[in-house]
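For this depiction, one protein chain was excluded, whereas all remaining protein chains were kept in their positions.
Entry: subunit A
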Amino acid sequence: MNSFLQPRAERYRYLPRERAARTALPWIVALMVFLATLGVAAGIGLGSGVGALGRDFRGEITVQIVEPNPDLLPRQRDAVAAMLRSDGQVSGVRVLAEAELNRLLEPWLGGADLGDTLPMPAMIDARLDRGADLDRLERRVRALSPGAVIDDHARWFAPIGTLAAVLAGIALLAAVLLAAATAAIVVLGTRAGLSRHHESIAVLHLMGAEDSSVAALFQYRLARTALIGATTGFLLAVAVILLVGRLLANIGSGLVSASYLPLWGWAALLLVPVGAVALALYTSRLTVERALRHSL
C-alpha cells in the first residue's frame, strides 16, 4: 500500500513495525478465505444445480397406461391423450412411440423386440401449467384408464432437491461460521498487539494521541495482513474450483453437471476475500476502540 493510504501514526511509526509474514495471521486468514470460498462455491453451485433441475422437472409428468389387454391399450392411450390435450391446465402432450419405448428399455432388456412377449405400457409425456391440480387430473385419467399411473417428475426429484438444498445451506453456513472464526481470530490478534504495545500506547495517549489514530494504525497493519492472506486463500480456492469444475463436467450426471457456477456466482465468490478484509478491518477497529475505552 502506498504512503497516501498510510495513516500518520504508521508513517511516523508510533508503534514498532512488525513483519506480517512472521505472524500466523495472514496464513490463518488465507486458510479461512480458502475454506469459505469453497463453501460459498459449493453452496451456490449446488443451489444453481438444484434450481436448474427443479425448473426442468417442474410440471413434467409421465402418464403410464398399464393395460394387460393389448386391444384396450391403444384405445385407452388415445383417449387419455385426447383428454390431456383438451385440458386447459396441460400442454406439450406427447405420446411416446413404441421405438422410443424400446430404446428406453434397451439398457435393461437388450435390443431384442419383446413387444409380443412382454406387455409394454403406453407412455404419454405432458407438462402441467403452474398451479395445476394433479389430483383432479389423476381422477380424470383413471376414469379413462383404471390402471394408469401418473409419474410426477418433481415428486421423485423432491428428496434429491431437498438433500442438495440442505447441503448447499450447510456449505453457506460453514462459510458464515468461518467468517465468525476469522473475526474471533482478528479480535485475539488485535488484543495481543494492544497488549504487546501497551506501554507505548499509554505514552502516545498521554501525549494527546486520539483513539482513532491508534485504531487507524492497527487497521492499516491488519489491512495489509488480511489482504495478503485473503488474496492467497482466494486464488488457491479458485484453482481448486476450476479443477473440480472440470472433473464434474466429465461425469455428466444430471445434478452434478447442472451444478455449475453462474457468472453472478463468481462475482459472489469475489465478495469472500473482500468481505474477509472488510470484516478484519471493522473487527480490529471495534476491538481497539473498545479496549481503549477502558483507559482514561
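Rule of thumb we're sticking to: contacts are C-beta pairs under 8 Å (C-beta built on N, C-alpha and C of every residue); 3 or more make two chains touch, one makes a residue touch a chain; residues count from 1.
The definition used in the following text is that contacts and distances are computed from a predicted model.
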Assuming one chain is omitted from the figure, identify its UniProt name from "GntR family transcriptional regulator", "Transport permease protein", "3-isopropylmalate dehydratase large subunit" or "Cell division ATP-binding protein FtsE". "Cell division ATP-binding protein FtsE"
Sort through A:8, A:155 or A:198 and give me the one touching the missing partner chain. A:8
For the full complex, which residue in A:142, A:205 or A:224 touches the chain that was left out? A:205
For subunit A, residues touching the missing partner are 8, 12-17, 199-200, 202-211, 213, 293, 296
